[in-house]
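Of the protein chains in this complex, all but one are displayed in their positions.
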Amino acid sequence: MKHERLVDILQSLSNVMSTSGDESEMRRALRPLLAGQVDELRVDSLGNLITLKKGTGESQLRVLVTAHIDEVGMMVVDHTPDGALKVQAVGGIDDRLLPGLNVCVGKEQLPGVIGIKAIHHSSSRERLKAIPLKELSVDIGAENRKEAQRLAPVGTRVTFSTQAHPLGELIAGKAFDDRAGCTALVALLHEEPFPFDLYGVFTVQEEVGLRGARVAGYAVAPAVAFVLEGTIADDLPKKEDVGPTSQIGQGPVLTVMDRSYISAPWLLRYTVQLAEKLGIPYQFKQPGIGGTDAGAIHLTRGGVPSLTLAVPCRYIHGPISLLKPADLEATITLTSAALRHLTAEQLANN
Amino acid sequence: MNLGLLTQLTQAFGPSGYEDKVRALIQEHVAPWADELRTDPLGNLIAYHRGNGKGQKIVLAAHMDEIGVMVSHVDKEGYLRFTRIGGVYPLHCIGSRVRFADGTHGVIYLEHREDTSPSPKLTQLYIDVGATNKDDVPVSVGAPAVFVRPLVQQGERLISKALDDRIGCYILIELLQQVQDSPHDLYFLFSTQEEVGLRGARTAAFSINPDMAIAVDVTITGDTPKALPMAVTLGDGPAIKVQDSGMIAHPKVRQLLVDAARKAKVPYQLEVLRGGTTDAAAMQLTRAGIPSGALSIPCRYIHSPSEMVDSEDVANAIKLLAAALA
Partner (left out) sequence: MQLSEAVGPSGQEESIRLQLEDLWRPFTTTMRADAMGNLIAMQQGSGPEPRPAVMAAAHLDEIGLIVTQIEEGFLHIAPIGGTDRRVLLGLEVLVHGREDIPGLIGTRPPHVLSAEERQKTVPWEKLFVDVGLPAEKVNQLVHVGDPISIRQPLLTLENGRVAGKAFDNRASVVALTLALEELAQREHAWDFYAVATVQEEVGLKGAITSAYGINPQLAVALDVTFGKQEDDSKIGVFELDKGPTIGLGPNFHPQLFQRIEATAKELEIPYHLDPTPGASGTDAWGIQVAREGIPTSLLSIPVRYMHQPVETLARRDVERTGRLLATFVAGLESSYRPGWEDEVDETAARSDQ
């Protein structure tokens, strides 16, 4: 896929509002992008968008590639007498980032703001303390409880309202975790058919416990699974000599072990060797951090060797993250190569 | 007691996810006695004994993996930072040695710290492989390692690293030879990735789909200085699981084990464990539910490099299980 088209898709998907459990709008955005590129498309009972791209028939393998369509955000749980919205986090949100933000409320995309007590009225102790979400509220301009209830009833989704845009050599936008992976999966489904049937699944509810991937993995029952992600890049300058988790500009990030799973060693080795042969840059994600849909998929049925390939992104789970298009392109190239070279013999021998 | 076999088993390299060497070793010992052998997608080794068609389909599980560490960062001076594989306690690490798959040894030590709280954080520890700078380090980010500590026999006591759960593997290997006449279809499951979340047993139990599952693993004891109340003592016999923090044993399985102990005339203890669980907890939730239980070997200092069990408990566990499966 052409560079411009890819960036275009990434930006448009990044702008979609789709918190865990409320992913209709991502499915709606994906359908036209997939039209004509897949042979089957269905939505399951959790909301996973399951597509099948039929293979050339050379290989009988059945392979699953996933990317999650949900993002972290908030949900309205109550209203104050003066019309403010009380919210709780959907997925892991960084409370420190919220004060001073613009947000987007509900399907009608009502604008809202999160403000805090003026610095003049805050004690020096208060200024040192990060304010927990339960002490914050969202102001949509409602005058009283009744109006707030009418405009944003309990259960209404609240998301960051960032519109994606280029920033220097990078792209800025919200929810690159995991719109980066979704973009990569769309690009893969636009390629020529693979030797085997490829199930491309856009999963739901990753951020609240890898829920969609679990049932999709069970339904598809693949021999091998690849999970496409946007992952943490902690490559800012720091005093201590500690790992950066991953670094922007260093290519796709391969998981060795995170909190949710251990990559099948042979699958990791095979992918690394392929990257080296083809001159594709790659890096290992610092072990022991985070978790992905692979954690659920590898435990489905009799077990599925799985590997996560991720695009390094700075500031994920916040209102605005950054990534480098070259990393996204290299992730697609490496995943495509790993898929196209995969044989049933490799599986049998491991 | 076949000390040679137990030495090989405990000393083999096998952190969670990297059990190949343990698997190869076990494979060699069970091959002559198994009707079928297979390795599944998560690396579990399954040795099958065919029954007479009138028995039940039973899984016996012991995990091959051990706790360990994995390199997470190499700093400029050539020191390694690491993350845990399974339940590694920082206090146990200081002064311990670890060994990587390629034979490289490292010493774990604690950086200088201002706070004197008794237990350091894992991030305050590092591995020294004797390198002089970053380029001199023979292992890279993502390399797993295990603790180093030999097997020692002292009287009836056995002390080693990784008795959790190579002692279970040992018991199953010995047991397989003794149950050649069992009427039951027996699946000896040498599972992977138990220490990181009972992962191997879960998928293996799904493919086997047994009528009953029994895990053979270690449990803590209440017989050390100032231990919390726990009615399990080293040397008083294998412990039949009633409950742990992950599972309530199925009454039928528990009764089967109690009856077997009486039949085999071996001492046993009943176990209620507050913290910790076994592969049985995962197997129990397979498909529409599988009656599951566990037989535990009392073990002191679990997840330290010097775990201690009693060889009589081990011998009695084998007798008990053989009686249960006869």
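Chains: A and B, in written order; residue numbering restarts at 1 for each.
Please note the rule applied: contacts are C-beta pairs under 8 Å (C-beta built on N, C-alpha and C of every residue); 3 or more make two chains touch, one makes a residue touch a chain.
The model shown is predicted, which means the values in this text are computed figures rather than measured ones.
Asks: Among the chains included here, which ones are touched by the excluded chain in the whole complex?
Replies: When the entire complex is considered, the left-out chain reaches A, B.
Asks: Which of these, B:L5, B:V148, B:I248 or B:A264, touches the one chain of the complex that we don't see?
Replies: Final answer for the missing-chain contact: B:I248.
Asks: Which one, A:T51, A:T66 or A:Q205, makes contact with the chain that was left out?
Replies: Of all options in A:T51, A:T66 or A:Q205, contact with the hidden chain holds for A:Q205.
Asks: Given that one chain is not shown, which residue among B:G276, B:P291 or B:P305 touches it?
Replies: Selected residue, touching the omitted chain: B:P291.
Asks: To test your reading of the contact rule: which positions on chain A touch the chain that is missing from view?
Replies: Touching the missing chain: residues 20-22, 24-25, 27-28, 31, 43-48, 74-78, 86, 88-91, 134, 153-155, 204-205, 208-209, 211-212, 214-215, 218-219.
Asks: For review purposes, identify every residue of chain B that touches the missing chain, sorted by number.
Replies: 222, 228-231, 242-243, 246, 248, 250, 269-272, 274, 284-285, 287-291
The definition used in the following text is that only the chains that are shown with their structure count from here on.
Asks: Counting in whole Å, what is the centre-to-centre distance of chain A and chain B, each centre being its mean C-alpha position?
Replies: 35
Asks: Which of the residues in chain A come into contact with chain B in the complex?
Replies: 223, 241-243, 256-257, 261-262, 264-265, 284, 286-289, 298-305
Asks: Okay, in this complex, where on chain B does chain A touch?
Replies: 16-18, 40-42, 44, 70-73, 75-77, 81, 83-85, 123, 140-142, 144, 193, 196, 199-200, 202-204, 206-207
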